[in-house]
Every structure is written in C-alpha cells, then in structure tokens.
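Selected chains only, in their assembly positions.
Chain naming follows the written order as A, B and C, and within any one chain the residues start at number 1.
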Amino acid sequence: MPSDITIHEYKHMKFDKAMVIVGFPSIGLVSSIAANFIVRTLKLEKIATILSDDFPPYSLVHEGEVSPPVRIHAGNRMCDEKGEKCDQLIVITSEFMPAPNLLRPLTAVILDWCRHNDVNTIMALEGMNAGDNPEQREVLAVATGDKCKKMLANYSIKELREGMVSGLSGVLLYEAERTGMDAICLLGPGRADYPDARGAARLMEVVAKMLPEIKLDPDPLFKEAEQIEKDMKAAFQAIKGPGKRQDESVLYG
Amino acid sequence: MPSDITIHEYKHMKFDKAMVIVGFPSIGLVSSIAANFIVRTLKLEKIATILSDDFPPYSLVHEGEVSPPVRIHAGNRMCDEKGEKCDQLIVITSEFMPAPNLLRPLTAVILDWCRHNDVNTIMALEGMNAGDNPEQREVLAVATGDKCKKMLANYSIKELREGMVSGLSGVLLYEAERTGMDAICLLGPGRADYPDARGAARLMEVVAKMLPEIKLDPDPLFKEAEQIEKDMKAAFQAIKGPGKRQDESVLYG
Amino acid sequence: MPSDITIHEYKHMKFDKAMVIVGFPSIGLVSSIAANFIVRTLKLEKIATILSDDFPPYSLVHEGEVSPPVRIHAGNRMCDEKGEKCDQLIVITSEFMPAPNLLRPLTAVILDWCRHNDVNTIMALEGMNAGDNPEQREVLAVATGDKCKKMLANYSIKELREGMVSGLSGVLLYEAERTGMDAICLLGPGRADYPDARGAARLMEVVAKMLPEIKLDPDPLFKEAEQIEKDMKAAFQAIKGPGKRQDESVLYG
C-alpha cells in the first residue's frame, strides 16, 4: 500500500546547514520530553506538519493553539565557539509512535525534506531500557558519517558498539547511512513504566553540550521536565472518550 | 486505501455565510444529544447525507421516515441582536464514531463541502471526561481563526489552554486551522458510562447563547434530552440481531 | 477496495412490474425461513445467483441439485382481487449474513438489477428481537415511497415510528429511499438464541395477505417452518470440517 504521508509547510523558511532533531516518543518518554523542552526553551516557531490518514486523530492544544499530531518547529541560532556550528535548529515532535510499516515511508519523507532544505545533521533522540540501576543511566550514541562519528569524541559520548536501535530512530539511522547523510542517535536511559523526567534530563545534558544556548540549570530543567510529563499525561486523561482508539467504526446505544 | 466517502444532496439549498454544527457521538453522548436537540427544536430539514461503504449498515427511522447513518439538516434563521449573525444553520448528526483512519477523509469531504457552500463558521460539539465532580462540569472550548477566538470572549466560554481534542473534532480543528477556516470546538462535560443528559444540557446552555432562537427552559430541555437518550438506546436494543456487527460474513446454522 | 459482487443469470426472464422479496438471515432466522417457505410453496424457479469471492465458500444442495450461497428464484403470479397487484414474484435467499462492508456494494448490485428488470416493489424480510413476551410478538414495518406507505394501511401493518433497521434491510431501505424506489421492510419477531419457526409464521401471516396464493393453514406452515429450520441446522452440522471457516490458509498435520 503506497503511503499517503506528506509534509505541509505553514510558512516556507530558508535553511542553510541546519540541524534537525527528531523526538518521537520512546521508552520513558525521554525523547519527547527532551524535544519539547528544546522547542519551549528556545521558543522555536511552528513551521510545518507531517500528515497522514494513518496517524492518530487528535489536535494538540498548546497555549490555546491547535496543532496536528506531528509538528516541525524551527528557529535561527547564534553559534557559540562551543557546541555545534549550525545556523538553524529544526525539531520534529509528536506524542505517538507510528505503526511499524509507516516508519520507512515516514523516514523517506523526512530525509527527502532534509535534503531539499540543505540539512547538515540529523539527531534522533531515543530512549533505552536502563532499569533502575543508576550506574547504567548513561547516555549512549550511534553515529553514521564522518562528521557525526567525530561528535562522539568531541562531546565524550559513549558509543553503543553492539546492539540494536529500534523504531523511527533505527530506520533513520540505516537510511541515513545508506543514502550518505550524517546522522546521530542519542539513547537516553528510561524506565519503561512511566514518563521519566530524570532520564530526559540525562539526555538534555548531552544535547546542551551541542547546543550551549540551552541554559541548563538542573532545578528548572527537572521542574520543566516534570511539568511536560504531567501535561502530556493529563491531556490524554482529560478529554478522551470511551472507545476513541478503536480500529472500527463504533455504534453508540 | 483511497476513501469512498461522498456527500449526496437530497435537495440543493443555497447557503450564504451559514454556520455548520457537527455532532458525532462522543463521551456520554453529549454531542449527539445536543445536535439532535437543535435539529428537532428548530425543525431543520434533511437536505443531504454522507455515505461510505465503511460506515455501519443501518437505517435510522424517525417519525416513520428512513435516513442513512449520517444526516445533514439545514434551515434559515432569524438573526437576533444577540447571538451569532448567520442566516442559515446546518447540523451534521450521526449515531456512530467512524474508525480513526476515516476521520481525515471525512473531514476533507466536510470542509470541501463547507467551502463550496460559503460556510462561515464550523462548530464541533464534543464531550470531555469530567468525572462526577459537579465543579468540573463546565464547558470548555478551543477555537481557531480570529472570528472564533472572539466568540470565546463574547459568550464568556472558558478556553482549553493545554490538552488534546481527539476524534473527528480534533481532526476538524487542525485541518480548519491549516486551511484557514474559522472553527470552534465546544467540549461538554460527560460521564463515560452512560448517555448523560445533564452534560448535554450544559453544552446546550452555551449553544443557546449563540443561537438564542433555541428557547431553553431547563425542564423541557432535560425531558427532551432524556427522551432522546432513551430513544437512541432503545432503537439499538429493539432490532439488532445476533452477530450483526461482525466484521466477517457469518454463516447461519 | 472495489467490490467484485456480480449477478449471474442462469436464464434470462422478462419481468414486468415484479415484486422482489429479499430474505437474508436475521435474528431467529425468521427472514430466511419465510423466504424459503415462499420459494418452496410457490415452486419458484432458480433463475440467477449473486457471486463474490468474499461470500462464504459452500454449495447448497437441495433435492440433489447444487446452488451457490445466494440464489434468485422467480415465477409468474395469478393476481387475485386481494393482495398485491404484480405479475411476477422474485425471491432472493441466502444462509449467510454478508460482512458489513459488503452490504452497500451488494445493495447497489441488487437495486441496479431491479431497475433494469422493471421491478415495482422491494420487500425486505427482517427479524427483530422481541423477547419471549407474546404480546410483543407483532410484525412491524418500515416503508419508503408512496406505494409502500399505503401498503401499511391496506394490510393493517403497524409502523415502526422510531428506531433502527440494521443489516442488508437497513441499507436497502435508505438506498431505495435515496434513489426513489418503493421499498418496505417487514420486521418479524424472533428469539435470538435459536431458529424461531413461530416468529417466521407471524411474518408469513403478513406476507400471505399480500400474496394470497400462498395457502396458509397454520399447521402445515408450522410443520414446514420447523422442517426448514431442522434442514438448515443439519446441513451445517453434517458436512463441516474442522477449521473450515478460518480466515487463514490452514496447514494440516
């Protein structure tokens, strides 16, 4: 079945060697919490959305404004001597994990858009199951392409040498490698059972080295992360009806 | 899979800056009860239907007349000084919640038809889970576009600032926003376990401010709402056969 | 998915203002029992079949002759002063309820064929859940079009004023109404748990007023109805193998 996934741009922005951060939800929601934190802290602007009949049917409401389930936010940066040299930052966020057979078509749409917009680096945020052991709560990374391989050393990030990366990040990695794009995946430790603000904070510590304009005082970060976590949970509880996620049309009575 | 959703008009009516109210069922049936109440109270005329092989197979029988599962009723209005200035009212009603992957194609068909018929404002009625706490039983709203944003202030409706709107209303909101149409979604409090006439009455109080020709004596409204609730429930109980909603062809014997 | 439903005619018969009776199974099998009773009593001839890959795979064997799962029988009538004025009778019978998403394509095929064959009236037989209460065991009807509305009065059939008609009869009704054909649906009382010869007899009492050539002595009718019921049940028990109705290819071993 050919996919109907498309990108709709609310406004066209010119990019030049931008970095794209992809934050679909993963274990403990660490990737979503981190990606939302970046969007809010840097006050990025919503510039586009990715649409499909196969995405879940909902509007996200933030500060009274509605958005589709996948948003693309972007903004200009002031590059420091430290951190990554890129003039713009683009962040793709969502609250749902697409069905497995949508991930390659979605990846193709994202990578095509990146190529047309002169994107330099793709950074996928992902969670990994680290259990409760605090020693294991370290951020790992997988990189493809020379530039991203160097980032591992530049920021002293431990490399995942053997293993697997599943979900959208997994497909993004091998498709980036296959088509010659530079990509890095940061794997933040997460606990499976509930949104994990501490794991997201670990992930943000690494991201903040690359994007030093994100001021990272531990306290506000944790508070913010906990707030985002609470918001996301409350949003679903408050307004969902019975049977809303059924696959079939449902008759009332 | 391309959708087969189409609109069939029983009679063609000319519209000029009409308001469309969309009332598919949601939690506690508050949206359906309210939309049916408007159709019956204002004696709107059935002018069209929306058809699809994927909608449930049934005829609705009302006063001995048969209708398909989705009906579009319409009528002319006498605008008051109070309330919304629109010359016609169009109400879309149904008893079923379409499967999630039908919601974007259905939304596209509805919004196209609205555009071709010079519709001014789209108002989606929706339920939200408010529990038993009477304090929480307040109507919230989400609006997109300047005109609808102003309605929130005009009628003193509390805005949902953070959260989610799921189902057809959720898709209608983000697609209206994306394509530049004015839309508002009223979220009425509903209890999940049974049709909730009181929640529907709360929703009607807000609608009646916008459409003051709906005479809203509390007592008749509650009685009517309870009657509609009873009718809808009885209708399904009385005539449904065993296995009628199976997905597969069923062999008897 | 476009439907593959087609009508195959074993022999072409000329019709002139015929009546079509549709008897797919419903609650308590009352519609199937009644439709088969008409075919057998009036000795109608098999003239056509409706075919689809999505219908269940079986041959019906009757008096040693094989037939597909959906049969169309027909015959000429001698109109009485009493009863319906129509020169031919056509009866569509089956033992299975098609999957919900087949019902609109099937209805379209049936109504197209009716239009091409100058059919006057469509009468859908249907069951309704009437419980054990004998007082409730009354036949109701829903009609669309002036001619069929009059039939309600002519034969003193009580009208269903509020409610729902589901299944093939429900779709036939709203599609007949929508496309301007005369249709009536007779709802016979049926008990959900087993084939209900008494309910079918109730339904036949009404049909026999319209088609007085059906001699309706209560005793033979009940016996015949019970026999049909027994035949249909036995047929399935006798020859079905294990797993025969699986959706997947099944490997033996």
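The rule is short, and it goes like this: a residue touches a chain if its C-beta (ideal position, glycine included) is under 8 Å from a C-beta of that chain, and two chains touch if they have at least 3 such contacts.
Everything numeric in this text was worked out from a predicted model, so none of it was measured.
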item	value
With 3 chains placed, the number the full structure-file assembly comprises	5
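Going forward, only the chains that are shown with their structure count from here on.
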item	value
Interface composition of copies subunit A and subunit B: same or different, split at half	different
Subunit A and subunit C, separation of their C-alpha mean positions in angstrom	57
Intercentroid distance (Cα basis), subunit B paired with subunit A, Å	35
Multi-partner residues of subunit B (at least 2 other chains)	1, 54, 56, 58, 235-237, 245, 247
Residues on subunit B engaged by subunit C in the complex (per definition of touch)	1, 8, 10, 49, 51-54, 56-68, 231, 234-253
Subunit B partner contacts - residues on subunit C that touch it in the complex	1, 3, 25-27, 29, 32, 54-56, 58, 95-105, 126-129, 142-144, 159-171, 173-174, 177-178, 187, 190, 192, 232-233, 235-237, 245, 247
